[in-house]
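Note that one protein chain of the assembly has been removed; the remaining protein chains are unaltered in position.
Now for subunit A:
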Amino acid sequence: MRVPDLTLPPLFASVVSRLPATPPNLALVTLLNQLLKRGVLPADMSLLAGRHFAVDVLDAGLRLRFGADDNGFVLDDGHAEPDLRFAANASDLARMMLREEDPDTLFFNRKLTIEGDTELGLIVKNLLDSVDWSETPLARFMAA
């Protein structure tokens, strides 16, 4: 399965950006905590605690915000300036998550923006890379 090379139409973004932000943020935080609880996400929370994260899905107009404490991921009031911000279009973020494309490649090609604390960025990137999806039912979606 390859992620198609498409950009979402502007109408999509203009609709999504007007929807309340809490449901997608809650979904993401819940998913991350599930992965953490099941040992799929081998995160050292002491490295992430107290930090604020932003993932902007540019063409979807989706601005995901969340934080972390010593026990896991938490909803963020959205007022704090994120310590780390990733921004890309939906298809490129999907390629990165499904390991079709390496984040450095996307970054070299200017399809992925990383801003903020670079060391925190590396921790997060390397955390995603170290997830062994082969141990989970999601393995069949992974490209590599």
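In this text, a residue touches a chain if its C-beta (ideal position, glycine included) is under 8 Å from a C-beta of that chain, and two chains touch if they have at least 3 such contacts; residues count from 1.
One rule holds in what follows: contacts and distances are computed from a predicted model.
Colleague: Under which of the names "Chemotaxis protein CheW", "L-beta-lysine 5,6-aminomutase beta subunit", "Ubiquinone biosynthesis protein UbiU" or "Taurine transport system permease protein" is the non-displayed chain listed in UniProt?
Modeller: Checked against "Chemotaxis protein CheW", "L-beta-lysine 5,6-aminomutase beta subunit", "Ubiquinone biosynthesis protein UbiU" or "Taurine transport system permease protein": the hidden chain maps to "Ubiquinone biosynthesis protein UbiU".
Colleague: Among A:Leu32, A:Ala60 or A:Val131, which residue is in touch with the absent chain?
Modeller: Once the missing chain is taken into account, the touching residue is A:Val131.
Colleague: Go through subunit A and note every residue touching the omitted chain.
Modeller: Residues in contact with the chain left out: 47, 96, 99-105, 107-110, 113-115, 118-119, 121-134, 143-144.
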